[in-house]
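Dropping the structure in here first, questions after.
Only one protein chain is missing; all other protein chains are in place.
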Amino acid sequence: MANKQTHFVAPENETPLMAVDSVTGDSQPSNLWLDAWRDMRRRPMFYISGALILLVIFVALFPGVFTAEPPNDKCYLSNSNAGPMWGHPLGFTRQGCDIFARIVYGTSTSLTVGILVTILTMGVGIVLGAIAGFYGKWIDAVLSRVGDIFFAIPYILAAVVVMSVFSHNRNVVVIALAIGIFAWPSTARVLRAEILRVKNSDFVMASTAIGVSRSRILWRHVLPNSIAPVIAITTMSLAGAIVAEATLSFLGVGLPSSFMSWGNDISQAQSDIRTNPMTLIWPSLALSITVLAFIMMGEVIREALDPKARASR
Amino acid sequence: MFGYILRRVLQAIPVFLGTTLLIYFMVFAMPGDPIVALFGDKGVNPAVADQLRHQYHLDQPFIVQYLIYIGGLFVGDFGTSFSGQPVANILAQTFPVTIRLAMLSLLFEMIVGIGIGLVSGLRKGKWFDNSALVMSLIFISLPIFVIAFVFQFFFAIKLGWARPTVSGAANWGELILPAIVLATVSIAYIIRLTRASVIDTADQDFVRTAYSKGLSRGRVVRVHILRNSLIPVVTFLAVDFGVLLVGATVTEGIFNVPGVGRTLYQAIIRGEGPTVVSFVTVMVLIYLVVNLLTDLLYAALDPRIRYGK
Partner (left out) sequence: MRNVKIGAALVAVAATVALTLTGCAGGGGNDNIITTNGSEPQNPLVTTNTNETGGGLILDSIYAGLVYYDAKGAPVNDMAESITSTDNINWDIKIKSGWKFTNGEEVTADSYVNAWQYGALLDNAQLNSYYFDIIEGFSYDKSTPLTGLTVVSPTEFTVKLAAPQSDFPLRLGYSGFYPLPKAFFDDPKSFGENPIGNGPYMLAEKGAWKHNVDINLVKNPDYPGARKPLNGGLDIVFYATLEAAYADLQADNLDVLAGIPDSALKTYKQDLGDRAVQQGAAVFQSFTIPERLAHFSGDEGNLRRQAISMSINRPELIQAIFNGTRQPAKDFTSPVIAGWSPDIPGSDVLTFNAAKAKELWAQANKISPWSGSFQIAYNADGGHQGWVDAVTNQIKNTLGIDASGAPYPTFGEFRTAVTDKTIATAFRTGWQADYPALANFLEPIYQTGAGANDGQYSNADVDALFLKGNSAKSLDEANKFFQQAQEILFKELPAVPMWYGITDGGFSTKVSNVAFGWNGVPILYNVVKK
């Protein structure tokens, strides 16, 4: 960020006058998303988090590379809660299943649920929240009240109904739907609030004055300036979705037990919390690291999208 | 302003009808016959089951059941639970407890979440920011029953600072521990949200202007940065209030709080239509009020936001 220069009255974020006033007339019209992409590639954080995310995706796609243990076919109660041993680096669950193998094989389910839910809530939440906040009036009233209704439905009830309708073909998409369909209103509300604030900014008025169309103002100017809080909660809610899958499995409305998932492992480890907490900690750790990678990536994207943060560098 | 509030209040009517209809339909669509469950593992006496179905109108088509319920509401009858208790009484017993719990929890979220988030945002990338991130990660990736269990074990049983469970009175003091547990997950969100918002705001022109006017750093942070960063945070807190009202099932179970989450969960599992719908309806009404208040609060936080036309 900016240097601290004590002899100025305004110490923060000092921008040289030339940079503000100069206009490069012959440059290409700037594309916000392209600029952001260029900016991202300059950051080490982007590569670290990107590498972690790629690793997790690789584990999800090719679990067999990482462990020779078929995780669900060799659960022997004689191994119940046994500690680590050769070939089983993390030990065993109460059911006598290999913890490491379960985590490796559970990656794809958990990651898919997390990402699908995030896409769903972000997609629906951003579109509806942006429209409600920007256009206001009756559009806002309708969209916000619809959001209220969806929000009010207890997710357990929703999950029981959705999962029962699909009781014979429960899969990751169905469970992502069950979690996501009632989770978007919070994203929508946060974005709507931020847009209410941003749409009164000077640059919006300026854009309107020079005749930029309303929808262009919204998607090109207002939205990028309002997206920071959405990114902040979205990267967190990725973890929320993975844990929610755990809760649903625990309540019997989740995936069948033939699907391995971190959530399933975490909820099943509940009864071992006093005696063998490691069965709980390992899948939680896998979850934490994945979420950390996405939070870091979210941070990079947020800064790249923020024109002010970019200009100051 | 008054016109705006009036309009919002009027909007509650379609929301109310929409919610009750939707929820009633969902309870109706739930597979399984709640009357069969009443017989436990024992045999079902078909004649008795028919009688009970008739008594609870479960032998009627969906829309008739719904209209009977709505009709009852107009004469002040919320229906009865399978245990023969008027739903109105259950509402009156559980909502005060849960609202107290939710308010306490919000208080913690506000103090801790906004505090840590603000410092994190102002010292982006420093050790404080990073350790706050690690802390939030721990709380968010552990399921709440673990946090509840650990807190209960250490603070209540080992250290004896609090009662491990909440008594029937569920007074403020007893609710502190479960409120903290409930707050932990949301605190992680509040921290991230406040931090992002503060970073965003700290870059704004008016902050630079404020500094250039010679205002002290403390004043700039308090009046300009924090106040302008609060809108998304306040929104999230309002959303979270709704979540806390119904979503505290697990925590209420572990601390034995006689509140909404636990009762509503039981009612859902048992397929008690009138109980579920009444709870969700009260919850929607509260939620509408909270949302109206937050929308009004936006205007207070940012004078550029105006309602009224």
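First chain written, first letter: the chains are A and B, and each begins at residue 1.
Throughout what follows, a contact is a pair of C-beta atoms (placed from the backbone, for glycine too) under 8 Å apart; a residue touches a chain by one contact, two chains touch by 3 or more.
Fair warning: this is a prediction, and the values are worked out from it, not measured in the lab.
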### Summary
Output for the hidden chain's shown neighbours is A, B
### Message
I'm checking contacts with the chain that's been left out. Which of B:G117, B:P143 or B:G271 qualifies?
### Response
B:G271
### Query
What residues on subunit B make contact with the chain left out of this view?
30-34, 36-48, 51-52, 55, 72-73, 75-78, 80, 82-86, 88-96, 99-100, 149, 152-153, 156-157, 160, 163-165, 167-169, 171-173, 252-256, 258, 262-263, 269-271, 278, 282, 286
#### Entry: Where the missing chain touches subunit A, by residue
73-78, 80-81, 94-96, 160, 163-164, 250-253, 256-258, 268, 270-275
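Quick note on the criterion: only the chains that are shown with their structure count from here on.
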### Task
Averaged over CA atoms, how far is the centre of subunit A from the centre of subunit B? Could you give it in whole Å?
21
## Note on the structure
In the complex, the residues of subunit A that touch subunit B are 9-13, 141, 144-145, 148-149, 151-158, 160-161, 164-165, 167, 185-186, 189-190, 192-194, 196-197, 200-201, 228-229, 231-233, 235-237, 239-240, 243, 246-247, 266-267, 270, 273, 280, 284-285, 287-288, 291-292, 295, 302, 306, 308-309, 312
### Query
Once bound in the complex, which stretches of subunit B touch subunit A?
7, 11, 14-15, 18-19, 22-23, 26-27, 29-31, 133, 136-138, 140-143, 145-146, 149, 188-189, 192-193, 195-197, 199-200, 202-204, 207-208, 211-212, 214, 228, 231-232, 234-236, 238-239, 242-243, 246-247, 249-250, 264-265, 268, 276, 280, 283-284, 287-288, 291, 294, 298, 302, 304-305
